[in-house]
Each structure stands twice: as C-alpha cells, then as structure tokens.
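A short worksheet on the structure shown next.
Missing here is one protein chain; the remaining ones are kept as they sit in the complex.
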Amino acid sequence: MAILEARNLNIAIPTGDGLVHAAQNVSFSVEAGELFGIAGESGSGKSVLAQAILGLLPTAEISGEIWFEGRDLLTLGPRDLQKLRGARIAMISQDPLSCLHPYYTIGSQISEAILTHKHIGKAAAKRETIEVLAKVGIAAPDERFSHYPHQFSGGMRQRVMIAMAVALNPALLIADEPTTALDVTVQAQIVELLDAMRRELGTAVMMITHDLGLLASVADHVMVMYAGNRMEIGRRSAVLAAPAHPYTAGLLASSPSNHAPGSPLTSIAGQPPSLLARPSGCAFAPRCAQVMPICSLERPPERAFADGSHSICWRESKAPAPMAPVVRQTSKQAASVATDDPIVTVRDLRFGYPSGGPFSKRAGVEILKGISLTLERGRTLGIVGESGCGKSTLARVIAGLVPASSGVIEIAGQDIAGLDAAQWHSLRKTVQLVFQDPFGSLNPRRRVGSIIGDPFRIHGVASGAERHKRVRDLMATVGLNPEHYNRFPSEFSGGQRQRIGIARALALNPSLIIYDEPVSALDVSIQAQVLNLIRALQKELGLSYLFISHDLAVVRHVSDEIAVMKEGRIVEMGDADQIYTTPQHPYTKSLLAASNPLPRLEGAS
Amino acid sequence: MISFLASRLAFAGLVLLVLSAFVFFLFFVAPGDPARLLTGEKATEAQVAQVRANLGLDRPIHEQYLSFLGRTVQGDLGFSYRNQQPVTKLISNRMPATISLGIGAVLMWLALGIPIGIMSARHPGSWRDRMGQGFILVGVSFPTFVLGMALLYLLYFMPRQAGFTLFPAGGYKPFLADPLIWAWHMFLPWVTLALTTAAIYARLTRGEMLAVMGEDYIRTARAKGLSEHKVVLKHGFRSILTPLTTQLGADIAAVLGGAIVTEQVFGLQGIGSLAVQAVGNQDRPIIIGVVLLAGFFIVVANIMVDLLYVLLDPRVRNAH
Partner (left out) sequence: MTAPATDSAPAVVQRGSFELTLRRLLRDKAGLLALSFILLLVAFALGAGVVEAWTGHSAFEQYRDTGLTPTGMPVGPGAEFLFGTDGLGRDVMVRLAYGARTSLTIGVLASLIASFIGVSIGLVAGYFGGWADIVLGRTMDLVMSIPVLLCALALVSVFGPSVILSVAVIVFFSWTTIGRVIRGQVISLRQRDFVQASRSLGAGPVSIMIIDILPNLSVPIIVYTTMMIPNGIVFEATLSFLGLGIVPPAPSWGGMLAEAASNSIYLVAWWLIMIPGAILLITTLSFNILGDALRDALDPSGRPTRKRRKVSKS
C-alpha cells in the first residue's frame, strides 16, 4: 500500500531571476515501510520535492496532488500540516550541525518534538527521548541528553537527528542527502542505521541523494531526476542494473568504478540546463547520446517496461549499455613508466600549530605526524583519507603555502626549506595547485582572462598581446571557448570553473600539479569530464600529479600509486591496484568496504 | 572561559586607563594655566604660585598623573574651578535626571525596536516590512536635537497655544515625589533619546532574524511541527540574543554621551548638561570627572555583556 503518492507535481519557485521550475510533472508513490531512493545531480529538483511534501515552501507555486494517509497535503491548511510534520512525516537533512539549534541541548530539542505532538509530561518526554537516543546508538544517552550539539561528532549528530525524526514513529521519514557531509566509513553506519530503523519501526524512508552507489545496497525503488523531471522510476535492481533512460545509463557509466583505472571515463557531454526555462522537448536532449530529432521538439512519453520500471523517453527500448571499455582486470596502464627520477621527495614531514600562542585555538595540535613519500616524474600519487586526516594540509605544505614544522621537502632535487626569496619565487613555476571549490578558487571580481593570465603577470613572463594569446591557447587546451575570455567566473558552470583553475595551473608549464579534491564539488557527469581532462593533460604534457581525494574510486582511477592517510600518518602506500585488491592495513580495508561500488552494468562486463 | 573573562576584564581596565590618560594629558597640554583659572584674573603671581604648589601642579607630569590616578581610584575627583564644590557631589546631584532619562530610553528603544524588527523580518517584502523599514530609515536619519525640538514644538507649544497642556516643556521632577508626574515630564525626552537607537535595534533585529530564519535548524524546528510562533520566538529570536546583547552593551555605555543633547534640548539638569556648562566655563575637573564616569559606565556595561554572553552561548560556556 502506498503511503505517499505524488501525482503530476509541478513546483515553481519565484526568484530574483524569474520562475525556477524545480519540478515538472513528477509522479511517484512510496510504499509503507520501503526505502525509496530519489537520485539526481545538483539542481535536479530533488530536495525541493522533500520541502514541498512538508509544506515548507510557502512562496512556491505548486500544482498537482500529494496524497498522504488519505489526504492531499496540498489542500491542507497550515495547522493540519503542522500537526503532520514531525509526527507523521519527519525529515533529516545534509548537515547535522547546522540542523540542530546550537543553543539548546539535544535532549531538549528531541523532547520538544515529542511534547509538541504528544500530551505527556516533561519527565515522560525525557524518558522517551533517552530511549530513542539509545535506539539510534548513542552511548550513555541519559548523560548525553543534556549535551549541546557542538559536543558531538558529525556522525553522532546525524544519529541525534535520526533520533529526533523517529521519536514519534512517523509513517514517512524524508532523508535529504543524509550522508553527504559525513566520512565514508560513517556514511555506511548511518545508512545502516536508517535501514535498521525502517525495518524495526516500519517507517518508510525517502532517501534523496546524488550518490547512486548509496542506493545500490538498500533502496527498494529508485527514482532518477534530471532538471526537475522524473526521468526514470522502478525497482532498484531494474533501474541500477539495466537502466532504461539514457541519462541513468550515462550517470552510471560516468562513475570511475565502472571503468578500468586510467581509461577514459564515459562522461555525459555538456552542462545541466537552467531551470528558468522550460524546454519544449526532453530536458536531457541536448546532452543525450541517443538523441533523436523529435527529442528536442516534443515532450517525451512515458514508457513502461517488463521489469516494472518506467522511463520518460522517446526511445522505445532500454538505453543501450554505454560504450565504456569496461575491462575490469588489472591491465596496468603503460602510459606512465617509473623513471626513478623523483619530482617530490618528502621525508618525515611534520606540521603542527605552534603551542603556547595564547590566541591560537588550534595550538599544539599536530596535523601531520611524520609523512614520507616519493613521487616519480610523470606519475600520479593518489592520497586518500577522510576529513581531518591532514591530506589537504599536506598539499598546502608541499605547495609551500604553509611552512612545515620539521622534515624535508625536496622538489626537483631542491630542498624548499633553504630557498631564498628569488629561488622561492621561481619554484612557484614548478609547482601548481588546483583547488577543490571551483568557485572559491576563482576571484569573482576578475575576468577569466586575467585570472588565467595571473601567472604571467606575477612572474612577468608575458604581457599585452602575447599574454592574451597564451591565455586563449590555454583556454582551448582545457576545452574552454577562448571567446569567453572576458567573462566573469560566475558566468561559468562548476565543471567549466574547474577547467579555468586547471588552465591557470598549466600556464607556467609546471612539472608538478597538486590537485586538492579537484572533483568532489562536481556532479558525477561533470566529474567524469574533468577527470578525463586531467588524465589527457598528463599524457600530453608529461606532468606529475599529486592527487588528493576522499573518494577511493576517483583516486584509484587516476593514480599509479596510492597512499592512505589517517590521523596525520600514511598507514599504507603502494601500487594502486595492489591497495585496491589486496589491502593490508585494517583502515584501508574498512575504507574499501565502506565505499559503495555501483552495480556492474548489465551487458557491459 | 576564565581566560575569556580575564581578557575582557583586562580590556575594561585598559579602556579606563586610556580614557583617564586622554583627559589628563589633554588638559595638561592645553593652553591656559589651571592655577590662574582657579584663582581668577585679579590674583597676584604669588597667589597663583601658591595655588599651583597646593595643587601639585609644579611637579613633573607623570607624578601628577599618578597622584591623579591614585585620587581617582579613591573616588576623589577634585573640586570645581568655578564654585570649589567637590566634583563627585556635583555629579551625584545630577545623577537622578540622567539615570531616569537613560533607563526609560533603554526600555523604550528595546520595546520599540525589537518587535518592529521581528515583524519586519517575519514577512520580508510585505507592507509590514516596508513600514518597518520606513521606521528604520527615518529613525536612523533623525538628528536627535531636531527630533527633540520638533516634539517640543508639536506636542508642547502647539497644544499650549490651543489652550491646553499635552506635555510639559521639560525639566526634571523627582521620581519619588510622584512617579506619574516624573514619567509625564520624562516622556518626550525618552522618545527623543530612544528613537534613533530604536531604529538601529529594529535594523539589527531584522537583519539578524532574516539571516537566522534561513538557517537549517529553523527548518528542523518547522519540520518538527512547531507552531510558527514558537519557531520565530523560541528558535529564531533565541539565536539573535547574542548580537543584541553585544549591541546593548555598547549602547548602554553610550547613553551618557547621548543624553547630552537631549538634556540640552529639554533643559534637564543632568550630567550631560553639566558637561556642556563645564566646557563653557573651562571647568576642567568636571569634564574629567564626567568622562571618567562615562568610562566607568562603559566598563561596567562591557563586563555585564560578557557575563551575559557566557550565559547565552553554551559554546563559550563549554570552552575551556
């Protein structure tokens, strides 16, 4: 029996730029007690759906029906909705720290939810709160009751949020990117907990995520959204293993875990569309590999398939398996050969904030505790680890942005500690950084041409027409239109911005590029494009890479060697395949076990 | 937490020290011989020298400053040049009017500014918000003395010409004699002193509330099924108490300075008008005394704010 049923839901949100069509004609139903997954990239409208169900979009123009327990939520008054919220429909979302009120104890925040809907005394509410805290795995719940959110770790906070959500035994729990802000190993625990809760309490869970892999192990049904449209819906096994819609197929194919390491990824070309316009045809048509003339003219019809999945597409048959050369055995890419000519050598590197400074909050904390590594010229060393393990600090120390406390860093044979200002300045040409946040790393007030030209300006290499020409060449190299020379970064999408960052890094012909989480802020389909570019540039220009990421699949895809970091130390380092197939250290093993490999595409392997 | 309070206390001390040094050295480098000012035009050189020695004015500057500090700490602010009365006594005579003015104004601006700010922020873009923003704009733009004079003209003089008394022209009536008369006399001064600050509070409250209402934990509170009323007041307003407290500390500290103009317009015999008269008379001990008193106020207000901070923010409380 369906407990939630949305029919022909249209959501339009007025903004300063115009109406954002966040959902267009979306229908789906959630069965009691099931785990219903909604997958989609950023801007697909998946989170807006959740807020519309809870009635938290007061300004939006919503049409259609949302049936829940025999009532259409869209026709309910604010008071009735308020009674449902928390009691029958609960919600948890991405960042558990910002979702908890910093000034109230977690116990009082959960009790408040109970007291709002149940007519019981404070003491009884406290008892129930402690019970539910214990249920979600908080140790010493009666003591933790009176603690504040900042006293919990990220994973524990998300448990608190889940406790608050299930405290009143709701029929539906909406989990909006519940694990995105968490580390891989914690992610797995939270998904496990959600799964356990719904089995124990019979609560249906609607899990919204950008990560198809997360749904692969637990979801019953999966709906794939793109640009506000429902592209495909069906049983998990059907949607993820034999996708009907070319978009789903493309999404699955762009994941590095569906490719042999080092091989080009099958990316989805182009950029996601703006939700301001409503295309007359299929929203995905401009990027679709199987596009037909009719696709961009008329709205596609809904197609039902024998395995119960439905897709909205002009094609009558299921999407063909993408042309990915999926060769899963370890065919070591011969592109990069060990040259025995190290570009970077790091020996016993330590970094800590000096203790004793009365004004430093982080005084005395050692971030890097003796790192040693070597990177050969022309090869890629991947560094993988969870947040707080020190991998980004390591990048900054090697790049010379912060001085090491002790240890030796040699770049191209030069110890960077002993450099004078001029040598230091010229070393900047050898080492370049590419940052995680493609928006934050570009100055919003400067034009792209001057951003990419900065290296020339700072080092006085080229000026005037010469600089102009070289910048345009660089833009062409990274796949940007040189005509866009005069645009501001905000006029580019995330993937394009990262290309700008890479172009800037290439400007001075460096030998070493340090990538600090270069694709983690990007959607999967865009991520594949950027990863392909990074690989291609390395082959073409013979670059050496230090590639830092929390995502084991991504690191493995680009790296020759992998170093696994934990709490400021490298716990395991070795050949990429070897780390992946025969991990030695228990931490590496748990990382591997926690990452959610996508199901293999049928017919692809 | 202890170190936080300690550093704030140290800062408070620094404020007092800087202020005392500022006024002391200001008057030391100032033209005009205090001994001459004190003795009057007709005094002989010998008399002036005698007074100078009595006051210790012939000693080196740092010694004078130290002894000045020492006397100040003991609560001795010296004597008025004009009528030889102790400065402390002159100030304490003027205290009731200024304190009445200050307390009433603080309550009035809080009672006016915060609700307007919340109302404005709850419905951004609505007609209520536009009214609130209009209040804010007019309020922050209204020069205090223009407002005071306009109020006097409109609410005292025009009714009186029409033959009745709506409000008195000013003047201070003791609270203990008759609280109603006291409030009646203080009402226009309160409005005058409070309006600008009320507008600043409305602006601050509106801005902070708008920011807070976009926070994720407000969505959580709504998702819990709380009534909008509770969401706004218990979850939203609770968060902006900290910035409001900070602002309040600064403003309470500044009340004494702000009272100057209001007292002048309404002819209130308060500390502000004492200072203005002292400037006219070149009566330096009084100016020094009033500035130090203001500094003392600032320090006390700062410490109160810091203590409130600790009470309000568990993150400060738990930081060791």
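Going by the order they are written in, the chains are A and B; count residues from 1 in each one.
Note that a contact is a pair of C-beta atoms (placed from the backbone, for glycine too) under 8 Å apart; a residue touches a chain by one contact, two chains touch by 3 or more.
Here the structure is a predicted model, which means the values were calculated and not measured.
*Asks:* Looking at the whole complex, which of A:446, A:469, A:539 or A:589 touches the chain that is not displayed?
*Replies:* Checking the options A:446, A:469, A:539 or A:589, the one contacting the hidden chain is A:446.
*Asks:* Which listed residue (A:272, A:300, A:390 or A:449) would be found touching the missing chain in the intact complex?
*Replies:* Of these options, the touching residue for the absent chain is A:272.
*Asks:* For the chain left out of this view, which of B:144, B:192 or B:245 touches it?
*Replies:* Looking across B:144, B:192 or B:245, the contact with the absent chain belongs to B:144.
*Asks:* Quickly run down the residues of subunit B that touch the omitted chain.
*Replies:* Counting over the whole complex, subunit B touches the hidden chain at residues 11, 14-15, 18-19, 22-23, 26-27, 29-31, 121, 124-126, 129, 137-138, 140-146, 149-150, 153, 157, 210-211, 213-214, 250, 253-254, 256-258, 260-261, 264-265, 275-276, 278-280, 282, 284, 287-288, 290-291, 294-295, 298, 302.
*Asks:* Considering the whole complex rather than only what is displayed, give the residues of subunit A touching the chain that is not shown.
*Replies:* Output for subunit A: 13-17, 43, 58-59, 271-274, 276-277, 359, 396, 399-401, 424-425, 428-429, 431-433, 435-437, 440-446, 454-455, 458-459, 483-484, 486-488, 490-493, 501, 504.
Definition applied: only the chains that are shown with their structure count from here on.
*Asks:* Distance-wise, how many Å sit between the C-alpha centres of subunit A and subunit B, to the nearest whole number?
*Replies:* Once rounded, the distance between the two centres reads 52 Å.
*Asks:* How about subunit A: which of its residues touch subunit B in the complex?
*Replies:* Interface residues on subunit A, with respect to subunit B: 51, 54, 56, 78, 82-87, 90-91, 93, 95, 98-105, 112-113, 116-117, 148, 150-151, 161, 164, 358.
*Asks:* Provide the residue numbers of subunit B that touch subunit A in the complex, in ascending order.
*Replies:* Contact set of subunit B toward subunit A: 3, 215-217, 219-228, 235, 238-239, 312-315, 318.
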